[in-house]
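Here's a structure for you.
Presenting chain A:
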Amino acid sequence: MNSKGMTDLVLKIENLVVHYETEDGIVEAVNGIDLQLERKRVLGLVGETGAGKTTTALAILNLVPDPPGVIKSGRIIVNGKDILNQDIKELERIRGKDVSMIFQDPMTSLNPVFTVGEQIAESIMLHEEVSKREAYERARELLELVGIPQDRADEYPHQFSGGMKQRALIAIALACRPKLLIADEPTTALDVTIQAQVLEVMAEIKEKYETSMIMITHDLGIVAETCDMVAVMYAGKIVEQGTLKDVFNNTKHPYTEGLFNCIPKINDRKAELIPIPGLMPDPTNLSRGCAFAPRCSYVMKECHERPVELKRINDTHMVACHAYDIQDFHIRRRVGKR
Partner candidate 1 sequence: MSKTKKNIVLLLLACLLMSVLSGCAPSSSEQSDVGPSEEPQETAYQKTIVIAPALDFVSTETQVTTSGTSKSVFLMVFNTLVEQDTEKGGLIPSLAESWELVSDDTWEFKLRRGVKFHDGTDFTAEDVKFTIERGKEQGASKAKLESIKRVEIVDDYTVHIIMSKPDVDILYKLTDPNCVILSKNAFETLSEEEAYKIGTGPYTYNRWEQGDYLSLLRFEDYWEGTPKTEEIVIRNIPEAASRLIALQTGEIDICISPPQIDLHYIAEDPNLTLLQIPGANCRYIGINSSKKPFNDIRVRQAIAHSINRKGFVEAVYEGNATVHNNVMHPGNLFYKEIEGYSYDKEKALALLAEAGYPNGFSATIYSSSGTVQKAVATVMQAQMAEIGIDLEVQSLETATFNATVAPGSDYDMCVNGWGGYVVGPDNALRNMFYTGGNNNNFGFSDEYVDKTLDEAVSISDIETRKKLYGELQEYITNQAVFLPIAIEMIDMGVKSDLEGFVPPQGSIQKFKNVYIPIE
Partner candidate 2 sequence: MIRYYKSIMIILNRERDLMIRYTIRRLLMLIPILIAVSLVVYFIVDLAPGDVVDVIAPDDASPEDKELLREMMGLNDPFIIRYARYMQGLMRGDLGKSYVNNRDVFEVYFSRLPNTLLLALAGAFVAVLIAVPLGVVSAMHRGSWKDAISMIFGLLGLSMPNFWLGLLLIIFFSLKLGLFPSYGSEGWSSIVLPAITVGTAQAALVMRTTRSSMLEVVRQDYLRTARAKGVPERTVIYKHALRNALIPIVTVMGTQLGVALGGAVFTETVFAWPGVGRLVVDAINSRDIPMVTGCLILTTMLASFLILLVDIAYAFIDPRIKARYTK
C-alpha cells in the first residue's frame, strides 16, 4: 500500500493545526489532524457543527479566512503540490483546477449579480486557454450535465430553485475537472427529495471525471451511500478513521457510537434515540485530555488528564480513545447492519 500509495495519493494532510484568533480568545478549530485520500476515493468527514470540518476543507484550499484564521502548522499536499507554501499566483492556479469546493449553502454561494453561465464560464476561462465563446459553450454543456436545461445559462441565480443552485455550484466546481472535489454539506440546505437528486448527480460526475472527493456531512446516511472512507471529527481532532466498513460495522469510538444512536432506525421504529448528553466543549478552552471526556459514558480518570492519540486497530482503521489501552474494551453498540 505504501509503495503505490505515494503516487496515487490525491491529498495528504499532516498535523494540520488551525486557530481562529479572536478578541474573545483563541479558537482551536483544527488540532493536528492527519488525512490521506487516494485517487477516485471518497472520504466522508463526519462530525457536529463546529467540529472543524469546514475549516479543514478551507485549509486544503488555503482559504481559511485570515484574519482571524491562522494555519499554525502542518502540511497539505494536493496532487503533489504543497498548498501552504505556494505563492498567491500559484494558489490561484491550483484552486478550481486541482482542487475545488462546493459550499454548504447554495442560496448564498452564487454571486447574485452575474448569470449562472457567466459564473461557470469564468472558472473555465481562468484555468484554460479558451475563447469566451468556447467557455460559455462549455458552461452550457456543464449545466446540461448537472441536469439543467442549457438555455437557462443566461438566467440569474435568483431565478433558480435551491436544488438548481446547488447543481450550478457543482457545475462551477467541476468545470475544470479537478482532481479533488470537496463537498461541504452539499445537501444540508436542500429538501430531502432534492438531496437525493443532487447526490446522484455528484456521484455520476465523479465517476465520469474520475475525481476524488471529500464529503463533509453530519448525515451518516449520506456517508453510507457515497463514501469509501470515513473520518469522524470531534473538537478539531479526528477521533476515528477507517473504511466505511471499519467505522460503520466496527465502530470503536464512543462518540461515533453516540452519533449512530441518534439516528432513527427504519426497521426498529420503537428503538429509543439516545442523545449524547452535554454540548461540544468551548473551543477556546479545550482541556489537555480527551475533548469528548465530559460527555463520554465510558469516561475514566485519565481521560481528563492525558492527551489521546490515534491508535491503529488494523491497516485502515484508527481510533483515538484511552479506553482501548484496556484489554477487551467494547462499546455497547451492537455493530452490524443498520
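Basis for inclusion: all candidates are chains of the complex that A comes from, given by their letters.
Rule of thumb we're sticking to: a residue touches a chain if its C-beta (ideal position, glycine included) is under 8 Å from a C-beta of that chain, and two chains touch if they have at least 3 such contacts; residues count from 1.
Not measured: the values here are computed from a predicted model.
Using the contact rule from the top, which of the candidates 1 or 2 touches chain A in this complex?
2
In the complex of these two chains, what residues of chain A are touching candidate 2?
Against candidate 2, the touching part of chain A is residues 61, 63, 67, 88, 92-97, 100-101, 103-105, 108-114, 118-119, 122-123, 126-127, 132, 154, 156, 158-159, 169, 172-173, 175.
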